[in-house]
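Of the protein chains in this complex, one is absent; all others appear in place.
Chain naming follows the written order as A and B, and within any one chain the residues start at number 1.
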Amino acid sequence: MRTLADAYRAAGGDWVDTAVAGNEQARAVALSRIVGNDAPAAALFNASRQFRELIDQGLLITLDDVAQREGWDAILPEPILNAVRVNGHYYAAPVSLHMPTWIWYSKAALRKAGVEREPTSFAELFVALDRLKAAGLIALAHGGQAWQDNIVFRAVLANLGGRELYLKAFRDRDAAAIASPQFREVLTTFKRLHGYVDAGSPGRNWNDATALLISNRAGFQIMGDWVKAEFSSAGKLPGRDYGCIPGFGAHSPYIIQGDAFVFPRSGSAATLRAQKLLASAITGKATQLAFSALKGSIPIRADVDVSTLDQCARLGVSIMKDRSRQLGNDETWLTPDQNGALADILTEYWNRDLAVSVVQQRIAAALAD
Amino acid sequence: MITRRIDSGLRRAHLALVPMALVALVCYLGATLWSLRISLSSSRSFPVSDFVGLAQYRRLFSNERWLHSLGNLATYGLLFVAACLIIGWLLAILIEREVRMGGALRLVFLYPYAMSFIATGLVWQWLLNPGLGIQEAVRRWGFSQFRFDWLVDQDHALYTIVIATVWQASGLVMTILLAGMRGIDADIWRAARIDAVPAWRLHLWVIAPMLAAPFATATLLLLTGVAKLYDAVVAMTQGGPGTASEVPTKFIMDHLFGRANIALASAGATVLVLSALIVMMPLIYARARSSRRPA
Partner (left out) sequence: MSGAGGERPSVPRRWYTDPARLGLLALLLSAALCFLLPLYVMSLTSFKSMEEIRNTSLFALPPQLSFAAWQAAWSSACTGVACNGISAGFWNSVLIVIPSTLIAVGLGALNGYALAFWRLRGAGVLFAVLMIGAFLPIQVMMLPLVRLLAPLHLVGTLTGIIIVHVIFSMPVMTLIFRNYYAALPRELFLAARLDGAGFLYAFLRLMLPMSLPMLAVAAIMQATGVWNDYLLGLVFAGREHLPMTVQLNNLVNTTTGTREYNVDMAATLLTALVPLLIYALAGRWFVRGIAAGSLKA
């Protein structure tokens, strides 16, 4: 966040911070303040449907001029563009692109367990997990929080179920797809992964799980690319100490999720200018490069020179260039409510032994309306 | 002259109660009615004024997480109130006899009430974490089979919330009961000693019934704590593992903002208020009848 603040200040703006730890709480505060006529000048949301209602209520300014000037249509990937461009107008300035379902592994841990190569399919993954378990290590480092359970599920759905099933389930909310045997297999594989986490997993924060990889006590973690910041601050390098698998197979989907700033209307010309300034500052090339390097994300712009980013980021960027592999995050199509309901069901299934058919039914019901 | 004074006194009394009336009617009643209205609509992040009947309530009661939350709250409420009352009472009995270190000990038992769960949540997580806290420590002492992993156990996570909140509130119950014991006539203690009544019998059959009022006050305060349970859950388990320790207030909060469904949240809120009403109704009625005072 400091990179953004610096860039904004460098462009002549004045940054006043209201920090709130925890994404949901921050959004809660932002929403409350907007309702309470004390709207912040900018608020960070996910590039999803989260702020759709804000748009519908006419509470956000449009950024069409900034978008034209910077050529957003050309440089932003499609899922993000769909989130920030509504009815032809642009309402949010994307900050970063993340892929939430990378599979990370600690090279030392894998070596110790006798796993020779990166797994390239779920079958190989389970073999590797078994070996890690046998070697007395934590096979899958996982933080038992609902959103993290959701990430693991999406990883399985994208890689095992495939792009078609993913879209049918999340974009079309097709009940038949959810009741299908393929979906069932995704769910059971998801549940099977639960057998490889350690007892202390429930409630654990994601960075504590990454710490297990860093200290070579665990083998794998399924998490977004923001873990790279943890690795770097511990002095670990990709390729040498840890590895990153974007997915199984040469055409595995690349799920795109992003953060974006929205700018509530304020009625003040000075604020409007400041908001536009912030929007162009954070989407500028230099800022994007600096931010991505620190956060572990990928620049939102396709025209940034990424040779200075680490190899996992470069891998991500090159995959993203292939539009057929771009896949939106479930939040792109599901309302926050549906997404939340799905997370509730998944986290309960992860922790409790339920019949798969029951889970399928519940998911279909949750995504129905 | 006195009549005029009395009249102006009454008027002033009415005036003085205006803030309370405002708060009670506009804020509390108003908020409840507003919630009710929203729960009958299809509002998402912002209120809309359509009318969908009881659809939100139907959705609410077919929601696994909500039903689970209600059950959890009921279980929690029973355990919490019972444990606090018993432990607070026992502590009061023990301290009442102890003259020398009474003051310091009282502070030891009361200090948790001064701390919020934002502060203590993390520590409780550590203490109850099987790999870090009590289980690990006891195992290191040699009891290698000792298990205390309730925090991460589906079926027992709720009990950890009970433990932490009982730790926080028992001191208050103890203080209230202690104060009550102070008000008991010295003759009773003396008579008990002379008759050589064993202490436990004295406390159970004689003193405790005389403490009915402090017990009632303590129970009332504890019940308000149960209804508002939120901080401890968020700080310790975030409702997990899975949905094992979900509570209604968390459901409402999550749906107000994160899930952008204030209609569903309001339906939950209305149900909560109704439950509180049902619980409080007999109490209020009893009080209203007993406190009819002559002018």
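As a working rule, contacts are C-beta pairs under 8 Å (C-beta built on N, C-alpha and C of every residue); 3 or more make two chains touch, one makes a residue touch a chain.
No experiment lies behind these values; they were computed from the predicted model shown.
From the list B:181, B:202, B:232 or B:260, which touches the chain that is not on show?
Of all options in B:181, B:202, B:232 or B:260, contact with the hidden chain holds for B:181.
Thinking of the whole complex, not just what is shown, which of B:79, B:162 or B:272 touches the missing chain?
Once the missing chain is taken into account, the touching residue is B:272.
List the subunit A residues touching the unshown chain?
Interface with the chain not displayed, on the subunit A side: 1-2, 5, 15-23, 25, 28-29, 32-33, 35-38, 205-207, 211, 226, 229-230, 233.
Counting contacts across the full complex, list the positions on subunit B that touch the omitted chain.
So the residues of subunit B touching the unseen chain are 1-2, 5-6, 8-10, 12-14, 16-17, 19-21, 23-32, 34-35, 91, 94-103, 105-116, 118-120, 122-124, 126-127, 132-133, 136-137, 140, 167, 171, 175-176, 178-190, 193-194, 213-214, 216-217, 219-221, 223-224, 227-228, 230-231, 249, 252-253, 256, 262, 265, 269, 272-273, 276-277, 279-280, 283-284, 287-288, 291, 293, 295.
Just so it is clear, only the chains that are shown with their structure count from here on.
Of all residues in subunit B, which touch subunit A in the complex?
Touching subunit A from subunit B are residues 44-46, 62-65, 125, 129-132, 149, 151-152, 154, 157, 236-244, 253-261, 264.
Could you list, by residue number, the parts of subunit A that touch subunit B in their complex?
24, 27-28, 31-32, 35, 50, 53-54, 57, 144-146, 199-203, 335-337, 339-341, 344-345, 347-352, 362, 365
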